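One protein chain is absent from this view; the other protein chains keep their places.
Here the chain labels run A and B in written order, and each chain numbers its own residues starting at 1.
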Amino acid sequence: MSTRKHARYALIAALLLGLAACAPASTTPTASQPATSQSPDATGQVSGTITVFAAASLKATFTQLASDFEAKNPGAKILLSFAGSSDLATQITQGAPADVFASADTKNMTRLADTKLLDGTAKNFATNVLEIAVPPSNPASIASFVDLARPGVKVVVCASQVPCGAAADTVEKAAGVTLSPVSEESSVTDVLGKVTSGEADAGLVYVTDVIGAGDKVKGIPFDESGKAVNTYPIATVGSSRNKELAAAFIAMVTGPDGQKTLSDAGFGAP
Amino acid sequence: MKQAMNGGYGGVPRWIYVLAAAGGLFVVLPLAAMVAKVNWSQFIPLITSEASLQALGLSLRTSAASTVLCIVLGVPLALVLARGSFPGQRVLRSLVLLPLVLPPVVGGIALLYTFGRQGLLGRTLEVAGLQIAFSTTAVILAQTFVALPFLVVSLEGALRTAGNRYEAVAATLGAGPTTVLRRVTLPLVLPGLASGAVLSFARSLGEFGATLTFAGSLQGVTRTLPLEIYLQRETDADAAVALSLVLVAVAVAVVALAYRSPRAAERAPAHSGERTTTARAAGGAVR
Partner (left out) sequence: MTFSVQAAVAGRGFDVSLAVGPGETVAVMGANGAGKSTLLNVIAGLLHPDSGTAELDGRTLFDLTAGRGQWTAPHRRGTALLAQEPLLFPHLSVLDNVAFGPRSAGASKAAARETALRWLAEVEATELQSRRPAELSGGQAQRVAVARALAAEPGLLLLDEPMAALDIHAAPLLRRLLKRVLAGRRAIIITHDVLDALMLADRVVILENGRISEEGPTREVLRRPRSRFAAGLAGLNFVAGGITEHGLRAGVLNLYGQHHDVPGPLPAGQPGVAVFPPSAVSVFPSEAHGSPRNSFAVTITDLEPHGDGIRVRAGDGGQLSADITPAASADLGLAPGMEVYFVIKAGAVAIYPS
């Protein structure tokens, strides 16, 4: 009987684990050292540590930018945390120790500005537009946005609740085409995943996602994408303890070096 | 355990109670915090929106279907694991239990490469006119994958506890293996089967990762309640919290049911007069 009881407890425990897995773990910085305020030294360099909360779509570019920044400023350390913009905004609202917030949409940045959680005003640093992603073999022979509405074509898009889904809605309206997607994902990564795995014939993702996926997908640009341009703002968080370093990092992102890296990744100019 | 409940020697040091209380709080407090966040004035409209109701309905339907599938596949598995004796039995048991410890998203990926369009069986199935990707069937498969071990573990435990003495007697009385299974084994382990099925149902209901990875997310087709919560969270925190509460309520009801049914069976003999040797033997077998 006791073994049986134990087995049941184990089951319940595993069950709760399973339920817990419903809520995906949000990415939080693993280490957030207190940023010590330090003035730039004689050579104009900044030092200390800051934590940057950046939208998931910025992962590749911001990782690159942070390492470039650290190379130029040996005393500086940039900790990065990537997640969906709304997750990050919520975490900052709840007091997460972020110094810089880079959002994939203006909506979440406005949310923080409205609650007086920003230091100064946000600055737009990049734009992103949608593109059709298809498997390399393009099994459904997609050539334009209208092709996506053909019966039998398995299209995956983002749900309207998330920015990429809202953009897709706008594009649909502009093109006068109604899509019947087989799935409306919660994140653009999931849309891309369905295309790279070959489950879907096509997906609506950002240009940068197509470039980031390399040869796993083929991108098909379309004119209507210009109707829904996603703007990326960046700002210093009000509670930052090293605003100097934060400002320096933002300056680098918005400056020529940062813009070059962003444009290489497919982002448009603000 | 029974002794302690009757006021006998419990043998638990006091400080253990302190830690136990902390452990209890650790589970209860977050749930309470969530309940505190519920926007009660909007609660009913939030959980009765079309999207919510469709998600709840889909969750209940797919969980019921995957529970049936778990029983169909899990009962034979449990029987073979508990009663059979063949090379590789231990390996098979470990493999069957793997989804218990595997992150569900891994299960989703594995299913994708099996039943997906490009998958191991997917191509054949597609030729046969069956498309699993992005269908409700995919949701059921994902749920079955993660829930099956619950049924197998639960039932195998029940089978082992019951032992095979009743079955041996039934055989010497002239009952063939199928008759023994139908008239002796299954009725004896019914409480274990029931609690296994209930746990499978609960696990199916909570399934998220494998579904998201494998089945996609479309209202009324593949977007189950956990997926709806995940999506609502993006824009409408109140809706997400309200739906979470619904899911918690359903899960609590289901787990309570799983705990309750075997207890009731356990108590039954005690109600009817003296506990005789038969009662002990029977009780020992069905617990």
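One rule holds for everything that comes next: a contact is a pair of C-beta atoms (placed from the backbone, for glycine too) under 8 Å apart; a residue touches a chain by one contact, two chains touch by 3 or more.
Bear in mind that the values here come from a model prediction, so they are computed numbers and not experimental data.
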> Among the chains included here, which ones are touched by the excluded chain in the whole complex?
Replying inline: B
> Which listed residue, B:72, B:120, B:168 or B:253, touches the chain dropped from view?
Replying inline: B:168
>> One chain isn't shown here. Among B:56, B:97 or B:188, which residue touches it?
In response: B:188
> Which positions on chain B touch the chain that was left off?
Replying inline: 165-166, 168-177, 179-180, 183-184, 187-188, 190, 268-269, 272-274, 276-279, 281-283, 285-286
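Just so it is clear, only the chains that are shown with their structure count from here on.
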> Which bits of chain B are touching chain A when the two form their complex?
Replying inline: 27, 100-101, 103-104, 112, 116-118, 133-134, 146, 150, 153-154, 157-158, 160-161, 192, 195, 199, 202-203, 206-209, 212-213, 215-219, 222-223, 226-227, 229-237, 247, 251, 255, 258-259, 284, 287
>> Help me check something: in the complex, which residues belonging to chain A touch chain B?
In response: 1, 3-4, 7-8, 10-12, 14-16, 18-19, 21-24, 84, 86, 90, 154, 156, 159, 161-162, 181-186, 190, 193-194, 197-200
